[in-house]
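Heads up: the structure comes next, in structure tokens.
Every protein chain but one is kept in place in this view of the complex.
Up next, chain A:
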Amino acid sequence: MEKTGVLSAKEAFEKLEKVGEGTYGKVYRAREKATGKIVALKKTRLHEDEEGVPPTTLREVSILRMLSRDPHVVRLMDVKQGQNKEGKTVLYLVFEYMDTDLKKFIRSFRQSGETIPPHIIKVILSICPSIFNIRFFFVHLFLSIWLQSLMYQLCKGVAFCHGHGILHRDLKPHNLLMDRKTMMLKIADLGLARAFTVPIKKYTHEILTLWYRAPEVLLGATHYSMAVDMWSVGCIFAELVTKQALFPGDSELQQLLHIFRLLGTPNEDVWPGVSKLMNWHEYPQWNPQSLSTAVPSLDELGLDLLSQMLKYEPSKRISAKKAMEHVYFDDLDKRHL
């Protein structure tokens, strides 16, 4: 990383608009004056009365410095120090700019109505294309084609992180950036990510987003690992198909109950050791439902992959690398991914 000490962050960039706000600061779309390049500036203010550089910033930057090679992880181009109007130290993280995220992308499709299964679309197309509204038709055709590609890219990016000993721990549609033109998907927001090549280590419940949280974390396991990210990937997969969150709980208990109602209340037979987890209680007993009831328009191969991502027992859950090899992706053209 070349350090351009000549220009301060303010002098080097022209802020164009604010595009987001997070716990530690704002995100701007900006133009680099020297090159005209559009970037995303993530601004973090350092309060001198607090404890120095925030851990989330430190983890995010150091992990991105390690992961900078993969096309499916957002690229951190530079870190600059500056001062704001009150003379306080500010850090600017300079990222490549991506024009949307998966959350917005999904929402844009939700507004166009109910899902039509891809195989039905193909039949209708071959028989009588003029029956349907053209826009409605192409929107859904478009999404069904790109579903595999987006999921493959997500698995590939996660496999890359895991291959480097990094857990993301906050995978959700909002943290998956997209370029609408190229349909490239990139993993972002690694402020909660963490290295796991550490012997004898406990992790805390620092994961924030409830809907994508794995059951072992909800039940209080502190020794979790790569499998927690794959649970999130499974939830995202289902949401891409239905355009609704798979398990939209509003408390930890409700989150668990949402999961148990669909997958059945776990027991020692399906998940050895579950009853010894810290937060385990007696729960209402539900029988497992078929995943097709929750994701009716996903084909058989997709349902199989999804079921392997949503295994209760973490060690049985499919890994990102193995997911990439699943037959669901066999007919996907992977040359540009």
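Keep in mind that, in the parts below, contacts are C-beta pairs under 8 Å (C-beta built on N, C-alpha and C of every residue); 3 or more make two chains touch, one makes a residue touch a chain; residues count from 1.
We adopt the following convention: contacts and distances are computed from a predicted model.
Undergrad: For the chain that's not shown, choose its UniProt protein name out of "UBC core domain-containing protein", "Trafficking protein particle complex subunit BET3", "Ubiquitin-conjugating enzyme E2 2" or "B-like cyclin".
TA: Of the names offered in "UBC core domain-containing protein", "Trafficking protein particle complex subunit BET3", "Ubiquitin-conjugating enzyme E2 2" or "B-like cyclin", the one UniProt assigns to the missing chain is "B-like cyclin".
Undergrad: Please identify which residue in A:K18, A:R65 or A:K104 touches the non-displayed chain.
TA: In the complete complex, the chain left out is touched by residue A:R65.
Undergrad: Which residue, A:T89, A:S108, A:T209 or A:S307, contacts the hidden chain when the whole complex is considered?
TA: Looking across A:T89, A:S108, A:T209 or A:S307, the contact with the absent chain belongs to A:T89.
Undergrad: Which residue from A:L41, A:L147 or A:A221 sits in contact with the chain not drawn here?
TA: Residue touching the absent chain, from the options given: A:A221.
Undergrad: Could you pull out which residues of chain A are in touch with the chain that's been left out?
TA: Looking at chain A, the ones touching the missing chain are residues 1, 3, 5, 8, 46, 48-55, 58-59, 61-63, 65-66, 79, 81-83, 89, 163-165, 195-204, 206, 216, 221, 223-227, 272-274, 276-277, 313-315.
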